[in-house]
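Note that one protein chain is taken out, while the other chains of the complex remain in position.
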Amino acid sequence: MNVNGERTFDAPRDTVWRVLNDPAAMAKVMPGVEAFDVHDDRKWTAHVKIPLGLGGLKMKVDMEKVEEREPEFAKMAIKGAGVGAMLNMETSFDLADNGGTCAMKWAAEVKIAGPVGSMGQRVLQPIVNQQVEQVLSALDAQVQEAQKQ
Amino acid sequence: MTTVAPQVEIGRSTLGESVPRKEDRRLTQGQGVFVDDVKRHGMGYLHFVRSPYAHAHIASIDVSRAEEIKGVYGTLTGEEVAALTDPFFQIAGAPGGQIKDFSLAVGKVRYVGEPVVAVVAETRELARDASELVEVEYEPLPALVDARKALDPEAPVLHDDAGANLMWEGVYEWGDLDAAFAEADRVVRIPELHFHRFNSTPLECDGALVEYNRGTGQWTIHTNNQFPGFAAIMMGPAMRTGLDKLRFVTQDIGGGFGNKITSHPQLVVCCLLARKLNRPVQWTEWRTDFHLSMSHGNERWFRETEVAVKDDGTLLGFRTKALDDAGAWLRYEPLGGVIWAQVTPGMYRWRNIRVDFTQVATNKAPVSPNRGYSRMQHLWFTERVIDIVARELQLDPVEVRKRNYVRVEDMPYETPNGCVYDSGDYAQMLDIALDLIGWDSMNDRRADAAARGKRLGVGIGSTLDSGTNNFGQSRLINPELQFSGNNEVATVKLDIFGEIVVTLGTTPQGQGHETTAAQVVAEILNCSVDDVHVRAGHDSYWNSHAGFSGTYASQFAVTGLSAVKGATEMLAAEIKKLAGAVFGGVPADALELADGGVRIKESPDAFLPFMACGAIINANNAGLPDDLGVTLNCRYVYRPPFQVPDVERKFGNLTLTYAAQIHVAVVEVDPETGYYDIVDYAAVDDCGKRINPQIVEGQVMGATAQALGAAVHEVFSYDEDGNLLTPNFYDYHVPHALDMPRLQTGYVESPSPFTPLGTKGMGEGGGAGIHAVCAAIQDATGAVVTTSHNPYHRVWELLEETA
Amino acid sequence: MLLREVEYVKPSSLADALAALAANDGARALAGGQTLINVMKARAASPDVLVDLNGLDELKGIELAADGTLSIGPMTTYAELVGSAEARARPILGEVCAQIADVQVRNRGTIGGNLCSNDPTNHLPPLMAAVGAELTIAGEDGERTVPASAFFLGVYMTAVQQGELLTRITVPAGKRDGFAAVTLGVDGTCIANAAASLDGSLRIALGCVDAVPVLVEAGSPDDVRAAVRAAKLDPPSDVHASGAYRAHLAEVLAERAARQAMR
Partner (left out) sequence: MEVTVTVNGTAYERDVEPRKLLIHFLRDDLDLTGSHIGCDTGNCGACSIIVDGVLVKSCMLLAVQADGSEIETVEGLADGDRLTELQQAFSDHHALQCGYCTPGMLMSATALLRANASPSDEEIKKALQGNICRCTGYWNIFEAVKSVAR
């Protein structure tokens, strides 16, 4: 499944870039983070419980930055392993500086394997949209937070 | 007083009567014994860790956390399997025959749901809990989902041992294609037809309880596998053991439809764990497991089809390229590459035919026999061709059929590839079906539907069943194979108190074998059906089976009942021989069986009841002549009259009988939504002599319901990554009571000249309902139907095409 | 089959139930269980604690007020609603509940469960949105009431937050309603549905085309298709239907529901 979109942040590009590269901020952006380990500046691991209404989906998520051109482009490979669901995702962010605000184009290719992926295919797209919306709102909040500092 | 099943009058023939089923008393009371009902002290429950990926390397497996849990008895991994067993025997030669198939994934997974590790624990729940703690690290590989891309150079390759995804290919050509196309007034071209992937989803899934006897080295396998003979020849060599060490026991089976033939990999896992853990091991496959991994029907494409026709609709010949999607493993395949050839020209007098058949592997569940196995795909093709030709030539599909059907006066009819259609009058059957459906008033009904805003469509499906495979056809796939013919066994004996006991080699799943076998025995022994005790189920220790024993391929009424007939006739002869000796040298032809015993025709008072016969032979036999040669325990092996097919010409009789089905469906389509109802349905079958018409009709109705489900809803659909999108009955919609139309049935009885009872065997049909619905949709929408699966959204697309 | 380990409590009062739910954020309310138990079998969700609401009579029952307003306890089963004399005041409710799944599910599944699970294929979310139901939600801190149009937040998500329960469904008086659906076979899994209610103008709620029911208004059945098109639906595709087909069905079904409401 491919999802993509554009979001404008009321903050300079450098701030948005900083937030996207700050593990502590990202831990607050991702849904249901219970623990967040930083291995180095390219590799992070999160233990999450994604809230899905009927119950949380527990997953160990390994993230690796596979490409970056500071401060405008980053690409991450994300592998999640949970019981009944394996997540494989590649996501990229394109940041444009619009003089004080920052336009972020993002795209993600999401693959969910395992029984949850099969059973949930009817609702996967809306759920992914929902999660994306929440992540972006949280990101917005973190950017605003960073602005204040 | 409650109603009691009517007693069958002694001395009256019941062949052809709907005798109440012997099985029903236990099954209506919940007293059947299905595999999950079998329990043993100390047994462990097995749960499979299954692959979440369609295609991936297995980098590592760690079972330590699972094994640490209290109540977990142990695990089994692919690595252990590879050390303890040999790969399963492959039916194919190279390249498909080079693949190495083990009972758990070794090094790589090739479809979502493939068993990777087995965990055994004290409770079902715990086994599943522990399986969640097994850590498998996968390195995902690109998945191959579309068979049409399997042979592309850049396609991911499933089996390195085979070198590519090609599993088997063969060219079948009979007659003179060039002449046929030269003679043709017109060549009808059909770029692509697609027969979709589904199966019969028996309500009971697979399962086993396996006990290992350390002292004798023997496994007792309680299972619902429907073809233990096949399972044994797969399992024995793989497990490096003699077949007598594998005892298969079955009582009741909750539906099979071919889908329970290839559970041998799971049975091997159970056997290995029963030995490893020294305790009984129980495995129940749940619905999702079944959908993910068990016996999908063959998905098939027919490409670049060309049909040589005369303007009057006379069919001269066709050529097509069949591409068969086997899924990830060849569990019974590539037999699907030849089974269709039993019905090469369908019901028609096509004399010039070429089929280029290719079978490939994909990252989907392995295919295996499914009701109508491989023939159904081909017959769908021939029926689609007829209706597309009729549309192109603007002829009535009824007329095109009648013009080309094999005629009653041509019976027995030898097809271009040497199959011999035994008997039948297809045109007559079609007339009966059209009559049932009210063909003459169809124009009024069309108008009536139109007035209600609906579009009415009518479609015909004409198909053949196959009762009794000639296993020699496997040699057309692989000339090295040493299989041919067929056989089935029955044992009939008189016990010490004169009880008539029948043992079958079959593994029935609802076909009423206990009843029909008793009817045949009663007929010959001239006794009541109620006096015949047919053992329920199958046990290989009963020694009443042969190499091809089992319940599959619509063959019981031929192979099973012929064996019963043979054994009973042996017993009847022995009873007379014994009585002759007891009566002091009366010849057999002066004796008759009647009233539960044997008597002298001319002086009926000289009567020896069966009880006396049984007692004399079993317990009171001093003084009998030395050369009497009577045991009253008669085992008979029925062997159908087959020759080994000519491998070079791909020529020979591939099955003994060809029961026929002609079905007509009437649909009403909502043109706004594509939603449609099957509003009327008629099924006319000819399976030769019907032993028990009610059972025959039940099979017809059941096969029809499955066909209608497949035509409208049922599909094993995968996304591009190889995830199964219909893993349960929520998304895989099977027909319910409200979904079924009124089913009208009719019949013709054309006894087979080739079988001892005139029976043909039946039960599978040829998927006539699918073909009839496709034709009806084509009629209603005016668009050419090119796929066997036409859910509402597909019909809406067809409507859009013609809008 | 085979659920993960779970604790089970069966409170005897609403207050106890709310307390149990608030005490553990892994706690989930168990109503009829006709969805939740199945999700748990697949282990796609595994609550730590199940709070069984089946002992709470205060969440059951249907009352008809003098002004025709229906007050429905969320633990009312579909079958109870179908058989309820009071519920006939708004006939569409019983008509729709009678086509949910099958007898056994209707005997056990509840109105509240259907609404709170908010599976996009459920019939009741669009129906309640169309008839303008109001939903009362209780928490340990008190009660609030939200209109159905604001109740559904996402797939499997509603305004009922952790620690809260839906306690009452209030359906205003009215009779001019309609409902249409295309399902897999008769009463099978829903592909698309639409509910309509005439209350001055036509209020139509479309199901299965988005994470929550989509509301559109139209002046007359003749305007319905245009109104649906104007909603610029982008329904998800799945194995049963493409997004385009769902969008098309939404138009057709909306019009049919509207015409039924106008009858």
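For clarity, chains are labelled A, B and C in written order, and residue numbers in each chain start from 1.
As a convention for this text, a contact is a pair of C-beta atoms (placed from the backbone, for glycine too) under 8 Å apart; a residue touches a chain by one contact, two chains touch by 3 or more.
Everything numeric in this text was worked out from a predicted model, so none of it was measured.
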Check your understanding: Who does the absent chain touch among those shown?
Key -> B, C
Point to revise | Among C:Ala15, C:Ala150 or C:Val186, the residue in touch with the chain that has been omitted | key: C:Val186
**Study point:** Identified contact with the non-displayed chain, of B:Gly16, B:Gly93 or B:Gly254
**Key:** B:Gly254
Point to revise | Touching residues on chain C - with respect to the absent chain | key: 1, 3-8, 10, 33-34, 37-38, 41-42, 50, 52, 54, 101-105, 107-108, 186-187
Revision key, fill the gap. Even though one chain is not shown, chain B touches it at residues 2-3, 5, 18, 20-21, 23-34, 36-37, 39, 124-125, 200-205, 252-257, 284, 286-288, 509-512, 694-695, 697-699, 701-706, 728-730, 734-738, 740, 742-743
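Throughout what follows, only the chains that are shown with their structure count from here on.
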Study note, to complete from the structure: Check: interface with higher C-beta contact count, B-C vs A-B, is B-C
Practice item. Calculate how many whole Å lie between the centre of chain A and the centre of chain C, each centre taken as the average of the chain's C-alpha atoms. Key: 31
Revision key, fill the gap. Expressed in whole Å, how far the mean CA point of chain B lies from that of chain C is 43
Point to revise | Centre-to-centre distance between chain B and chain A (centres being mean Cα positions), rounded to whole Å | key: 50
Review point. Could you say which residues in chain B touch two or more other chains, in rising order?
Key: 132, 288, 725, 731
Exercise for review: Note the residues in chain A that touch 2 or more other chains, in rising order.
Suggested key: 83-85, 115, 119, 121-122
Review point. Can you name the residues of chain C that touch chain A in the complex?
Key: 26, 28, 35-36, 39-40, 42-47, 117-121, 154-158, 210-211, 236-240
Review point. In the complex formed with chain B, which residues of chain A make contact?
Key: 83-86, 88, 111-115, 117-119, 121-122
Check your understanding: Can you list the chain B residues touching chain C in their complex?
Key -> 124-125, 128-129, 132, 286, 288, 672-675, 712-713, 715, 717, 725-726, 730-731, 733, 735-736, 738-739, 791-793, 796-797
